[in-house]
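With one protein chain withheld, the remaining protein chains of the complex are depicted in position.
And then chain A:
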Amino acid sequence: MFGYLGKRALHSVVSVLGLLVLVFFLTRLTGDPSYLFLPLDATPQAREAFSTLHGFDQPLHIQFFNYLGDLLHLDFGESLRQNRSAMEVALEAFPQTLKLAVLAIFLAGALALVVGSLAAAKPGSLFDRFASLVSLAGASAPDFWIAIVGILVFAVSLDLLPTSGTGSAAHWIMPIGVLMLRPFGLLVQVVRGTMIGALSSPYVKTARAKGVRRQKIIFSHALRNSLLPVITVAGDLATSLVNGAVVVESVFGWPGIGKLMIDAIIQRDFAVVQSTVLVTACAIFILNIAIDLLYAVLDPRIRYQTS
């Protein structure tokens, strides 16, 4: 197991380094940051001074070697806009997204397991049809629209929740509600589909013949065997949430890493782009390893070997 983990970690380090090289050159392709950082009427001399100050006047390969040298000293550069360490900016934003993503994916997963299992227990029933309708609507409704409507209804009309921001427990309700809607919708469909297959398996028929209670058959026998594809999809959804819940962060003024990354790309704040990519890439690699380990826990047939 430890050998496997070591091998995965090594692969991850190589992948992260490759990603950083790619991001370095891709960001430079977007153009000269002075056009976005300085006022439009800045003189050519001012643009030249800006480029010299930040090393953008150097040939690209020199910039790259300087960047690698700085990386070795764990210096990730300074944000052009925020006048402070780019890594500090990224690490400040990441926990905000992580907390939101973890809560949203756990709540969506737990709810989907219950609703999907119950829907699969009686396919074609009224509950099943209602669950399918809600889950499909949740999976396909644009979260931007849901967020705005949520604000108008719950904050403006009913005055029950704050419109946006952070601070109290009430501030979490709408962002999490909106963020979990799509994962919930998709996971209900996955749970329902795999559970229908599991519930028609011979071992379930045997359990029924032996007089095992219905709830135990559904939640203890069938559900555990249906979890692997659910974990795969949930892991994929969690990855996209950790990568930044851009829309939710933008609409609700949530200071997360998704919006930070998009803003940094638009503003050509290269050091922040590189730092946010590094932080999210590391998080995603850790998440993937955790999902692999979870497979082994759920299915005793799965064993990881180093060879």
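In this text, contacts are C-beta pairs under 8 Å (C-beta built on N, C-alpha and C of every residue); 3 or more make two chains touch, one makes a residue touch a chain; residues count from 1.
Please note the rule applied: contacts and distances are computed from a predicted model.
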item	value
Undisplayed chain, where the name is taken from the UniProt record, one of "Phosphoribosylformylglycinamidine synthase subunit PurQ", "1,2-phenylacetyl-CoA epoxidase subunit A", "Peptide ABC transporter substrate-binding protein" or "Glutamyl-tRNA(Gln) amidotransferase subunit A"	"Peptide ABC transporter substrate-binding protein"
Absent-chain contact - pick from A:14, A:53 or A:290	A:53
Residue among A:107, A:155 or A:204 that touches the chain left out of view	A:155
Sites on chain A contacted by the missing partner chain, in the whole complex	30-32, 35-46, 49-50, 53, 81-84, 89, 92-93, 148, 151-152, 155-156, 159, 162-166, 250-251, 253, 255, 267
